[in-house]
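Take a look at the structure set out below.
Apart from one protein chain that is not included, each protein chain of the complex appears where it belongs.
On to subunit A.
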Amino acid sequence: MERHRNSVTSKSKSYRMSYRSSLGAAASRLGLTPALTGRRLDTRRRAPKSHNITEKVNPEQLALLTKTEWQLSYVTPLYRFRHTQLKSYSGQLSAFIAAGKQQGLAVEVFDPQTAFRVSFSVVQGMTESDDDADTVLIQIHSKPLFARQDEPQKTVWSGLLTCVNANPEYLRSLPEYFICLPLFGSSGAEGLTALVKSWFQQSFDCCFGPLEISHTSLQWLMALWTNCHTESSIQHLKMIWTLPAVPPLQVTYTVNPEDAWELWSSVRKTRDKRGGEEEENCIDIEEVTSFMQGLKSHFYRHFKLDLSAGSLNQVSTALGSAKSSGRMKISNSRYMITTLALLTECALFKMPI
């Protein structure tokens, strides 16, 4: 353990240095400053390709991924996390949770006498590039409180560790034995989430932190989802704003999907078709902000209320929903990869290294 600690500290120092050198020092949050600072959110993105991952991914796992609302966190790279050791990790986490229960933690979820089972599984078929580590799903099964004797065990807690389309330079700059799975999602009781996180922190010397979805990311999601309307109908574009009045005023602004699509198309810049398909599929941040501005102006014209005075809390369409508190639901498996890529980027961006 001692040796492990030392090697980690020395590795983390070299890791910090190599990371900095590969991506530039100062963090710029707005993403629009010129190229000196490297570390910023992309200002251009590829339009979401619909990936038919239903064929590549195990349907049970896919169902879990699309039906759950995940509470997101970022996690720093894991030291010596091996995808081959998942069975042993299940056992270790089980023991850790059992010890926690003995101490009286997480008793509100399932009573101390009930047996529970932890399973770690790999989700094959989600990675785009070879650099990305495979996604890992964690599930805790148990009989919930007040269940009858003959009721089968249900999943009471699920967790997700993933990395989609991370910056390859960054990945290659990581020291040996570090695995990057920066996006962590949890669904279930808070007590269990805390237990799982502390086990990870102890075993892999990593740090967790909350991942709020920023206003810019919410706008990106809005635009990216609306862009998909011709392929899969978004059914509605709903935004929830909170204005700082006394008492607070909540505004739910729902736009008809066809009209949202028309507005989106009207703000897209004409592109030079000679650039090829890749060029055509790119979306610039200016288009995203024009889209949002159009929606706000239409609102202002009617109500003389400036939505910029408030904050955007939630964006949802039939393809998924995202809340600024960091809760995310991806309802359509076709766009899962692209949405997770955006969130991976947010997680990497938010990491305090």
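Heads up, the rule we're going with is that a contact is a pair of C-beta atoms (placed from the backbone, for glycine too) under 8 Å apart; a residue touches a chain by one contact, two chains touch by 3 or more; residues count from 1.
Please note the rule applied: contacts and distances are computed from a predicted model.
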| item | value |
| --- | --- |
| Missing subunit (named according to UniProt) among the choices "Centromere protein N", "Globin domain-containing protein", "Auxin-responsive protein" or "SERTA domain-containing protein 3-like isoform X2" | "Centromere protein N" |
| Of A:L86, A:C207, A:V267 or A:C282, the one touching the omitted chain in the full complex | A:V267 |
| Selected residue (touches chain absent from view) among A:P152, A:P247 or A:P352 | A:P247 |
| Residue ranges of subunit A at the interface with the undisplayed chain | 243-256, 259, 262-263, 265-267, 290, 293-294, 297-299, 301-306, 309-310 |
